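A single protein chain has been removed from this complex, and every other one stays in its place.
What follows is chain A.
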Amino acid sequence: MGDFNNPEADLDRFRFRLGFAAVFVIVCFGILIGRFVWLQVIQHDFYQTRAEDNRIALIPIVPNRGIITDRNGIVLAHNYSAFTLEITPAQAGNLEETINTLAEIIDIQPKDRKRFKRLLDEAKNFESIPIRTRLSDAEVAKFSAHRYRFPGVEVKARLFRQYPLGTVASHAIGYIGRITERDLKWIEDSEKQANYKGTDHIGKTGLEQHYEFELHGETGYEQVEIDAGGRALRSLKRIPPVSGNNLQLTLDIKLQEITEKAFGDRKGALVAIDPSTGGVLALVSTPTYDPNLFVDGITPENWKELNDHPDKPMINRTINGAYPPGSTFKPFMALAALEMGKRTPQQAISDPGYFTFGNHTFRDDKKGGHGVVDMYKSIVHSCDTYYYVLANDLGIDSIAKFMGSLGLGQRTGIDLGKDDSGESKGVLPSPEWKKQRFKRPEQQKWYAGETISIGIGQGYNAYTPIQLAQATATLANNGVMFRPHLVQNIVDTKSGEKRPVEPKPLRDLGWKQKNLDVIHRAMIGVNKEGTGTRAFAGAPYSVGGKTGTAQVFSLKGAQYKESAVKKHLRDHALFIAYAPVENPKIALAVLVENGGFGAQSAAPIARMVLDYYLLGKLPAGAAQEDSEAIEEEHEE
């Protein structure tokens, strides 16, 4: 019994200790209250004075944002310093009156007032807010003479972002804009709050957003004596900011500019890639927009115009437009057949001009058919029947597996936007995809008949131009696949050291060289004796290509509705190409929305891009004066 404790005594002891704890709590809190009385009553006057002339404030100094240049050092985004007229509301008294008086000596437009009001609502109490940006020297002088009349108003030098080439490559570069609540969350999630004190702009899209934390730089601080109103009196110590890192792109801006001009007022997209690195040489989405409109806060009118425009200039078609690849799909189908051993190059069909499956007839473009067609001819003359039969023989699962390995129907992970989620996946048709895409069981089933039109790049097929370009580059590079990327070097401003963005091969698809040779030969044939002959007449380099024509869908493309395809809308024109075939320097995919046949409108653009990139000149007959104008713009 002696080993056991007495529960009654235990409880008493516990309650005694509770009481002891309560006393302890009250004593501790009593000490706290004593401390508060000391600080807030007895020493109040002392601290009151300390607070009033609280001297040291840390004022952030915003770093210069990194500069973006193309592969040859041509500046695409930089900063310039300009004078702004700013009001600190806490010191200015009646704002309305101040602005009215200011308007007597400086030109202040209604839009300036509107912006000021908007910024005022967002701003902190003691921050100065611009009423006018980009003052002229004359205006600065004029205001300085009247300065004494305006307490709380001052001229400040601020840095502004500028995109000197305007609309050129705007979808790649992106733009910056004022930080919103959503951006704040991004900053907090990345634990960068401290570094963003004083920063009011942030990358909103494109490279500006993807490389935000490289471009931003490190915020510096100035310790200043300030008075209770927040006015700086004297600088005590300064930790200078470190400018953001510069980006050197893989993009060739002259090539980009020529390509954009070649599109004219047609809608479309072009992506050109260096197959041996994945470096993007041109990334065109037309129509474009002027990113400079966004820097100061876009006006509601401009925003409405850009957003409501039927041609959707704000959409980056290269990564967000999903289109059926049409006949550009055929070389990949043929390669799949060779790799799986389902065809030999010599194996031929006799094409009557149609293929019957069940009770449905799939027609070839050419009435009466192409006669005897082997693999070479099927690509050169773009024979549909050959691929109807092939698709049926391969089956949807094999097709999906092969095309998936090429990156079709998946995000490429190109360095645009905050993360991958800005990029569209497109549609790689498969029974699994259909199961996920549709809700009703009868829609979820994959019908064998649906496989047939997959073979010619129609049906549910929908890929982004960047995916098509990546697939073409992979083919050109004999199966070694790279992730497309736009930045070649990140130039560290602190050390001056260049950090190259290493091209890393994503995977080697391990295709057999003899199979590849068949496809390469056929794709050269396309431009020598097939559908691309006219566009590539007289080209002094060897070039592989394939034309394509895709039935029109809505831009988002993920949904295939036969009834929605309006007859009066022309088809989309496509072209994929790479050159020189033996040692490819460039691979590309072009798409012209509503451009009709690929051979007609897409192939000539491809020719222009290849000629310019490989030969440094435009094909004879192309708008020569344009290129000269560009030369002059960039050469100093």
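Simple rule for what comes next: a residue touches a chain if its C-beta (ideal position, glycine included) is under 8 Å from a C-beta of that chain, and two chains touch if they have at least 3 such contacts; residues count from 1.
Following the convention adopted for this analysis, contacts and distances are computed from a predicted model.
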**Fill in**
Omitted chain per UniProt, picking from "Divalent metal cation transporter", "Electron transfer flavoprotein subunit beta", "Peptidoglycan glycosyltransferase MrdB" or "ATP-binding cassette domain-containing protein", is "Peptidoglycan glycosyltransferase MrdB"
**Prompt:** Quick one: which of A:D137, A:E191 or A:E442 touches the chain that's been left out?
**Reply:** A:E191
**Asked** Which residue among A:F46, A:Y80 or A:F438 touches the omitted chain?
**Response** A:F46
**Message:** If the hidden chain were put back, which residues of chain A would touch it?
**Reply:** 3-5, 7, 10, 13-15, 17-18, 21-22, 25-26, 28-29, 31-33, 35-37, 39-41, 43-44, 46-48, 50-52, 54, 56-58, 122-126, 181, 184-185, 191, 223, 226, 228, 230, 237
